[in-house]
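Here is the structure we will look at, set down as structure tokens.
Missing here is one protein chain; the remaining ones are kept as they sit in the complex.
Up next is chain A:
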Amino acid sequence: MLTYFVNLSHHWESKLWRRPAFQSLVTALQQAMPVIAVDIYLRLAIKLILAPNALIVKLFKINPAPFKTFFAYMVTFLSLADVAAVLIFVAALTYQYLTHLGHRDTSLPLLTNCLAVFLFFGDKTQAPIFSMTQYFVITLITLFSSYAYHQYCAHYHASNPYSLPYLIWSGMIIIISLFLHQIFRQHVFEFFLSDIWTQKFFATALGLLIMTTVAPLLYLLGVTLPPELAAPSPNMYGVSSNLHAFLSTGQSALPTPENVYTTYGAFTLFGGVGNTLAICLLLLFSASKQQRHIARISWLPSLFDSSYILFVGLPLFFNPLFIIPMILVNLMSLVLSYLAIWTHFIQPIVFVAPDGLPNILLPSIASPTPIRATIVTVVIFALSVLIYRPFLSHITLEVPHEK
């Protein structure tokens, strides 16, 4: 059965990656990788040390005042790094895709796409809000625009790439991006996604199964995940009633022992969605020097649950190879944690951990039965590694085209 899934994933991967759009995507991601790595490490520094509620500041009771000015500078610099990363990715993707399609002069579509993406994320009253988590939208706009340019060029031939017909195309793309901006700025989809997971239904077994399956799909597609799915969230249904019950009555039965926080949040987010820390561990021992390099750069952020260097470096984004193993890992983690709680092998996590704490520590420190919760964590992490291993075998065991 597992062999069938592995072969199926490899088949999907080889079929999809052959297409020019996806080849361009991989190259563009690799070209944007250095800026993205800087961006991710800056975020990590803020999360761990510089923010007023940073993990180190909170755990070691350090006075955050000396970091205040530096923090403000870093936040400004971070927004610039975000813009740079997005624009480099857009420029690289446009260039690579149109070159694949046989275009030599790509300056106009390159400028148009950068402007379109900038305006899409921009706001009249605020600085543009960029987030490297919105790969899906960015990629969609860039590929759609570039393909439209390709089709447009098939109908209009002009020697000057800035002649009126091309400028009309450019204007149309910019108008469409502004129109989309008006729709997307409402954040309706994000609010819908964020609201839906807090419903009581998602504390039931069926609800948890749906959530656990949907989250990796959204993640691999590059859709911005609501915070409730991206990190263990104490806002989910049942968390506060469990904590209140525990604090009032001690170790008695909790009202909602199996909920999103105690199962999905505690046991499927080691290193990020789909226990990606396990992927990073496998790549550390890869035969490929390049993969080992990516894994080493990604290791520290992954330990603190930011898997975006892997997301662009491997890449995980739009990679069909990871659909099946990630869903399998999530389902395995959910079933094991659910059973562990249901059989009372462990007490579910009830406490809210400090912000920024690695998710892999959450069960051990936030469950009233820390030793047993640690055992379950180790078992789930080991099984995650075992599930990912055959799917990644052709990456970790072979060294294709490497000097």
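Everything below uses one rule, namely that contacts are C-beta pairs under 8 Å (C-beta built on N, C-alpha and C of every residue); 3 or more make two chains touch, one makes a residue touch a chain; residues count from 1.
Here is the rule we use: contacts and distances are computed from a predicted model.
Chemist: What protein name does the UniProt record of the undisplayed chain give, "Alpha/beta hydrolase", "4Fe-4S dicluster domain-containing protein", "NAD-reducing hydrogenase HoxS subunit gamma" or "Pimeloyl-CoA dehydrogenase large subunit"?
Modeler: According to UniProt, the chain not displayed is called "Alpha/beta hydrolase".
Chemist: Just to verify: which one of A:11, A:200, A:296 or A:344 makes contact with the chain not shown?
Modeler: Touching the chain that is not displayed is residue A:296.
Chemist: Kindly state which of the options A:10, A:58, A:150 or A:372 is in contact with the chain not pictured.
Modeler: A:58
Chemist: Considering the complete complex, identify which of A:19, A:200 or A:244 is in touch with the unshown chain.
Modeler: Of the candidates A:19, A:200 or A:244, A:244 is in touch with the missing chain.
Chemist: Which listed residue (A:366, A:380 or A:395) would be found touching the missing chain in the intact complex?
Modeler: Considering the complete complex, A:366 is the one touching the chain left out.
Chemist: Mind pulling the chain A residues that touch the left-out chain?
Modeler: Against the left-out chain, chain A lists 55, 58-60, 243-244, 247-248, 284-285, 292, 296, 299, 303, 351-354, 357-358, 360-361, 364-366, 370.
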